[in-house]
Structures are given as structure tokens and as C-alpha cells.
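Here the complex is missing one protein chain, while the rest keep their positions.
Read from first to last, the chains carry the letters A and B; within each, the first residue is number 1.
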Amino acid sequence: MSEFIIKNGHVFDPTQGIKGDKKDIAIKDGKIVDKVSGSAKTIDAKGKTVMAGAVEIHAHVAGPKVNVGRIYRPEDKLFTYMPKKGSQRMAGGFSIPTTFKTGYEYAKMGYTTAMEAAMPPLFSRHVHEEIRDTPIIDEGAYPVFGNNWFVLDYLKNDEIENTAAYIAWLLRATKGYAVKSVNPGGTEAWAWGLNCLSIHDPVPYFDITPAEITKGLMKANEFLGLPHSLHIHPNNLGNPGNYETTLDTLRLTEGMKAKNKFGREQVLHLTHTQFHSYGGTNWGDFESKAKEIMDFVNKAKNVTIDTGNVTLDETTTMTADGPFEHHLTELNHLKWANVDVELETAAGVVPYIYSPNISVCAIQWAIGLELGLMAKDPMRCYITTDHPNAGPFTRYPRVIKWLMSAKAREAQINAFKHKDKVVNQTSIAGIDRELSLYEIAQMTRAGPAKSLGLSSMIGGLKPGMDADVVVYNFNPDKPVAKPDDIEAAFQRAACVFKSGVQVVADGEIVSNGNKRTIWVDAKTKENPQVMRDIQEKFLKFYSMTQANYESIGHHFIPNPYAIEVDARS
Amino acid sequence: MTKTMTDVVCPFCGTLCDDLEVSLSDDGKQILEVYNACVIGTEKFLHSQAKDRVTRPRMRQEDGSWKEVSYDEAVEYTAKILANAKKPLMYGWSSTNCEAQSVGHEIAEMCGACVDNTAAVCHGTTLIAVQDIGIPSCTLGEIKNRADRIIFWGCNPAHAHPRHMSRYSIYPRGFFTGKGHKSRKIVVVDPRVTDTASLADIHLQVEQGRDYELLNALRVALNNEWLPDVVAGIPQEKIREVAEVCKSGRFGIIFFGMGVTQSLSKNHNIDEAIALTKHLNEFTKFSIMPMRGHYNVTGSGEVLAWQFGFPYSVDLSRGFARYNPGDTSTIDLLLRGEVDAMLTIASDPGAHFPISAVKQIAKIPSVAIDPHLTPTTGVSKLHVPVAFVGVEVGGNAYRMDNVPIDTRKVVDPPAGMLTDEEFLTKVRDRVKQLKGVK
Partner (left out) sequence: METVTITMKNPPQLYLEADNVTPDKFAGKSASQIAELHVYEGNTTSTLGKYFEVAGSAGATAADTKIVVKGDVSKVKYLGMKMSAGELVIEGSADQYVGAWMSGGKLLVKGNVDAFAATGMKGGELTIEGNAGNYLGAAYRGDWRGMSGGKILVKGNAGSDVGMYMLGGEIVVNGNIDVHVMTHAEGGKVIIKGNAKSKLGGQLVDGTIIVFGTIDVMMPGYKPVGEAELEIDGVKAKFAHFIGDTGERKKKRKGQVIYGNLYKKL
């Protein structure tokens, strides 16, 4: 394998505490190394920024609901298509790009790992086919557990060990990465057209509450010692006043400690927090409660979050929170897709336009940024747009611009039609903090990698780590001429290496790389009861046989990378 | 000693039953019996065993006779007609696996082709409706476990999807439906008295071509608004009664078929049926699902969508993907004379298209890839027989509710025969050479 050396760049690497020092990064056989031979190819990064490949912790990029979005939004492709170039495939779509475009756009921005945020287990084979067709980036997927009948049945009686055995079985069957919970209990209630809006609303028939599900899943996750923590989309998403539900959910972590060998410290990852930080009682007195949420998060060392920044675009919302999407279509009257998945989950899809002329959208924009700007520990707060829910992932450079430049935020605030409401009902206008490149590297690299339990592998530039390296056309020594330069630099990286292969040069794709599918293989003690329960539910209630349920074979996962966990003791 | 394979997936209809058992001769080469399948599914397996099966490509000669050619010659011909055409059409894809579809799409990209599947003459109108107003749906297990209101609109599963009613929709006892058939009310809407209609609690014999009006009237009834005395041949009292039946259920489902997708109003029928479903969600829980025909037409739509962004009728001719049925759809392309070469795979347009469109296939360079002899292979210049997917080779397929199920290989194909994927891979590699693509 070839050797490379990236010379004279300003390196930002939180895993080593490097804050913009001029430093050479050496690559050999797909890994970062101390030094390389004289025959190594040199990349000149003088006057440029060098970081590890970025890590996406939460995006909807592959699987059935993403594809529903593609299928039912031909207008999302209208006039957005790029003709094919070289070895690339055609690539189109804006808010729900094709798989090829997804891989290319992530890579061009310097992302080398992405996690699909919600995999319906019954559809795991579909998720993996799309992951297979997403070039360059390593991907994993989180199967959803929060409304799963096995989980509801076991946790009703606080059977943590059985829940854990089932989780391990399902991760293996679906080749999943982590335990995801979406609107725990509420999505099962949605099968009857109902919902659970607080953590104490009982789930119809199952005699359990969202609080019990969440607590139980956290315990089972730590029982197994999985690389990532429970990854939660709590109840009551998107409603005025929901920050109380969010705080209730966060309080469930009190007294809990992470137990794993991956260096992860949190027991709960709270996702797209922007959608869960709302005050007020209706859309008229709607206001930010970002401060209340961040006051809790800043103190709770066993919690990580991602932001879910609104980007002010026309986009496509999609979530396993079935009742929320129904609520949304009743509000905006745009086309509604819903899929209820037997014994497991549901999903909804509705297009949405975050218009700068609507005060609610502008306030949502402010809340997302407040979360990032109020974070005291950027290692525990990560940038996302909950792609495509609050905006497409291709807008990360714009979010970074807003976080790094008070001037850019001010320009946007002044452009809002209801500027006064934004100023009055959020605190965005009073925040002058500008995040540094080091903090951006924490929020997009080292932080999410650590939360995912992958900090020994990705998110940093220590020798021995995967050679995912990015060079941006951004000189940290020079003052920023205009904020848009930040956005331009992060949109098209000068150079990207993925596992030691150069995949981007001058903002263009030059290789399809060596993409992997990352999953977690957790070994547990034999559990005949859980195996019997699985067999029984397949015989009686599933519409397919157990033998056909597993995602297995080269056509689904051509290049697997299993992370092994031993939970037998 | 015979051996039995279990959990075999049936490559016939969109129900995609995956509980078949197949008994094989002790050398594993012959299929002896097929258990659990419907008559049509069983036939699909046994047909592969036919002694007179065509096992090598055949090229039509000047005098109309057929001459056996090698697979290499067939690859050469196929690659050349696609690579040399200004606007080739690659149609079918509904009875093959997703892996073959993917390889076909690579060829289509290189050749600037139009790619279309059998939705074009089936549930394409459903997809148009879904694009217009979305679709609240669910997986088939949800029906089995929860549904107490079942509506079959313009479809006849008793004949077209024989095991649908026993596996999912009428008879099964699920988690919340312990009494099976007794826990469900069945409504059938069909101008004909079908075998499915004979199972119904209520049969609405809608006037031909007036489904849109009847669906609209049901929504008017939900809004408690004025109605004419009779709509689409149905008295308004009956319409209001059916609206009440729907509202009073806990979980309802509308299954619909080609009786509404291809009759007057087409996509609008489905559009209004989806609107009715959405409307019913203000009162209770309701879903709607197309009864997809070919076992993997759904998969073709899925793969096209994640690769190009559109589920059928995709035009790649200008180096990027476009979609607009009426312009980019197969029958329109043929009738309007917009394409100058055609590859048909895993479907039989010769039997299902209007005769003028079939004549157009006969006029242009054409190849048909199909295990069977069909009207399409009869009008094409080259017939490439291939292994049966789901019998002689596995590969992924998508059920009518979009659930993916990996089909299984049961026996080997006859010696020397290629699969769809293998043949297309050879064509792809040859097209790369012809186009100078690395």
C-alpha cells in the first residue's frame, strides 16, 4: 500500500490536544503512522487546516423511509441533478439525495463515517442494500428498540438480562450498530392512532411507560457494554413546551454509569435536541428553552447530545415517530407517508419548508445554534441537522459558519421577517461566542467518535488510528475575510483520505474508496427463553419466517467490520 | 431419501410467501414436490423442470427461423445494440432479483438508456398518486395482528394473490385478532361479482369507471355533507353506511388492484383512495396498500429510487436522471417512436402491451432475456434464456409492503446456463469496452 505525508498543515486534533500547530501527518497502509519513507507522496497543506475525517452520529441516509422520500418526491430532483463524471455514478436529489450522491457529498465535506439513525429491523436487508450502494464512507445503522414487542414484554417485568439477550440477537440478525429508541411507547400507541406525550403515559395494552422502557434499555445497554449508549429520540417531539418531557427523560440517567471497554462515558445520547427544547404553550408564544436543556446537559457527564440544526431549507422530514408525522401533515397539509412495521416500529415522512419568513422556523433555527453555543463541553455536543429533518447534511458547512461567526448569525437574524420574535423568544442575539476550529473538531470528530465507542479507531490523528484525514482550504492564521469563506472551505475539502486512500482532491471525488459496514457482534450467555420467545413470535405474529429475517451475505454486506463485545461473564 | 428445503421464497406474486417447503430428489437435482404454495407458485417451481426448456440463446434469422447462438454472441449483440442506440429502452425487471437490476442500471447509465419496470402498465399510477399525496401504509403483519376492517377495491386476491387472504388479510389469527375472520368486516368494491366479493360482508358493485366518484362520496359522507341520491350506482344510504363501518373499526386497510389503477381516472382513483385513508385517520387508524403483481416489481422501484431517485420510467439519456410518465414511460416511448433499441428482461410486454407498441418492438433491434418462451421472446431479435430467480439462483426481492426477502436457490440451473445477473455483467463489461469506460 502507498504512503503519504501531509505536510505543514495546521492540525486540529482533540484526541491529542493539538490546536492548530503546524505538523505533518503520515499515512501508511491505511493507518496514521509516526513516519513514512522518503518515497511517500507529499500533500502540501501549508496555510490549510488539517483534521481527522468527520463522524456523522445521526442522519437518515439509508433504508425504507429514506427511499419513500425519494420515491414520493420527484420534485426534489427537479433541476438538481449533476451529470455523471468519470468513475462516478449519476447523483441527484437535494433533501433526499440518491445513495451515490450521499456518499460523494459526505466525502467532499470531509466526512468518512456516518451512522444511519433508525433501522426498522424487519427492513434491515433494505438498509444494507442502500449502505452497500453508498460509496466511500463507512456506515453503520441503529436498529430501533423503543416500541419493539419483545422489549415491551421483557421490560414490563424489568427483565434486563432477557432484554440484553434479545438486543444482542437483533444486532446480529440485522447487522446493527447501536440501540436506538424513538418516541418510546408512543409509536406502538400510534398503531392505534394514539401517542405517548409524556414519559409516564401508559403504552396501550402493554402496561408499561416510556420512562420504564428508557430506563430498561439503558440498563440493558450497559449490561452488554455496547460501544454506543442508548440513542434516544424522546417523547413529545416538536411540540411547544416539550422541554419538560426532555428534562424528564434526561433525569432518568441520574445515578447511572457507563460500563464498557470502548472509552465511552455517557449512558444516554439525546438526539436532535433542537426539536426537544421548546417552551411556550402554542405556536404563538413558542420560545427557546435551550438554556434549561443545556444547563442540565452541561452538568451531566453521562449524557451526550447532538443539535439537529434547522438550515432554513425546503426539506423532507422522516422519523420512526409515526404520530409526529401525522401531526405535521395535519399542520402543513403536505403529502404524508406512513409505514407501521409489525411488532417493531413505524415511520412517517412529510415534506417541510423551513421558511425564514415564518417566526417558528426562525426560532427553531436559533435554538439549534444556541445548543451548540451554550455547550460547555464540545466533546459531548455534536453538530447534526438530523438529516434531512431539520435540513440536509450538505448544509453542515453553513451550520459551522453560523457557529463560528457571530457576524454570520447577525446577518441571518436581520434577514428574518419576524426578527423581533427571534430576538425576544430566544437568546441567540445576545450570544457572542464563536466556536474555534478546535471546538468544531471536537463536535464533528473526536466527540461523536468517543460517544460511538470508536475513539480508538476514528475521529483523531494519533498514530495507529484509521487514516481518515481531511485538508480544508482554510488558513487559521489569517482573519476570516467573510463568513462565507468558512462555508466554502468546509463544503469542498482540498483533500480527503479515507482509510489511507485519497478519495477527494480539490473538492472532487477521485476514488470510491474502500467502504465498510460497521456492526456490533455482542456475545451473551445462551438464553433459551429468549430464543423460544423469538421462535414463538415469528410463528404467530410475524409475516415472514425467522429463517429469512437475517441480513446475511455478500450482496447485503460486501465489506463488513464487526466490533466484538463479550457480555458472557 | 428425499431432502426437504424449508423457508423457500415463492417467486411468483407480490405476496412473496416465504414459508414454502420443497422436496428434492436425493441428488438434489430434481424438484419433486412443493408444499404450502398456491397452485400458481407450485407451477412456477415445477415449470423450471420442463424437459423441453430452451437452454441456449437463439437469434432470429432473416427467414424468421431461430438459430442457436452462444452466450458470448448474445452478449456481443446485446452490448452493441445498447451502446450504439441514441435512446435505448431497458424494460421489465419485475421478475428478477435486485442484484440483476443493479447491474442493468450500470449499463443504462453508460448507454443513456430509459429504464422502466412493469409498474408502467400496473401500479405506476399508484406511484404517481403517492407522489401527489403520500401513502399511509403498514406491513402485512400489522393487518394480521390488528386489522378489523378490510376493504378490497378493484382487486381479486382469490385469483391473483391466492394466499393473501389466509396469510394476512381475512383468516389469520393475530395478536389482537384472535378470532380471525370473525373479528373482521370485509368490504369488496368491484363491478363484478368475483370470488373475493363472495366473501364480503358488503359488496359495492360500483359502476365501471366511477371509482373516483364513489371514493369522493365516501369522503363527503365522512364530512357529513350533502350527497346525491345515487353515486356510481350506489345509493347514498349505503355509502354512508360503509363510511360508518370504516370509522367504527379500530384498524382498517384498503387493498387495491388493477381494477382501479388502470381504469378511467387511473392515478386519481388511488389519489382519492389515499385521501380517504388519510381522512379516516382523523377518526381511527387506517392504512392502504397496493396489491403489487410481479414478485419483485416493488424491488425494481426501490433500487431505481435509491440509485436514481425515481421508482419507474426513468430516462437517463442526457447523463442525468429524469422522470415523467407520459414522456419517459415505456408505452409512450414505443408509441411515440422515441427509442431505437429495446432490451426486455423478466417480463412479457408482448402479452400485455397494446399491439401497436408490440409492433414497434418488432421494428427496432431488440433482445428479450427470459427463462420462458413468451410473446415477447417471439417478437424480439434475440432471446436469451436464463436461470429462474428464486428457484435456480437466489437474490433479494421486495414484497408488496416493501419488506425485503432474500430468495433462495433450490436447484442448479441446467448446465451452462447463465443467470440474469451473470449475463448482464458480461454485457456491462462489453459495453464498458465499447464506450471506452474504465
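Note that in this section a residue touches a chain if its C-beta (ideal position, glycine included) is under 8 Å from a C-beta of that chain, and two chains touch if they have at least 3 such contacts.
Just so it is clear, the model here is predicted, and its values are computed rather than measured.
Every shown chain touched by the omitted chain in the complete complex is listed here: A, B.
Per the touch definition above, the residue from A:Arg73, A:His228 or A:Lys498 contacting the chain not shown is A:Arg73. For the options B:Gln101, B:Gln131 or B:Thr277, the residue in contact with the chain missing from this view is B:Gln131. Between the chain not shown and the residues A:Arg132, A:Lys335, A:Arg409 or A:Lys515, the one that touches is A:Lys335. Annotation: of B:Thr15, B:Ser137, B:Ser300 or B:Ser317, B:Ser317 touches the absent chain (contact as defined above). Residue B:Val231 is the one among B:Val231, B:Ile253, B:Ile270 or B:Ile361 that touches the chain missing from this view.
Mapped onto subunit B, contacts with the missing chain fall at residues 85-87, 111-113, 128, 131-133, 210, 212-213, 216-220, 222-223, 225-228, 231, 264-265, 268, 271-272, 275, 279, 317-319, 323-327, 336-340. Residues of subunit A that touch the chain left out of the display are 72-76, 78, 333-335.
The rule is simple: only the chains that are shown with their structure count from here on.
On the side of subunit B, the complex with subunit A involves touching residues 6-7, 9, 18-19, 98-99, 102, 109, 127, 130-142, 144-146, 167-168, 174-176, 250-251, 278, 281, 284-285, 287, 301-303, 305-311, 316, 318-324, 395-396, 398, 402-406, 438. Of all residues in subunit A, those touching subunit B in their complex are 62, 64, 66-67, 70-74, 76-77, 81-84, 87, 89-90, 92-93, 96-100, 122-123, 125-126, 129-130, 133, 191-193, 205, 326, 329, 334-343, 346, 349-350, 540-545, 547-548, 552-553, 555-556.
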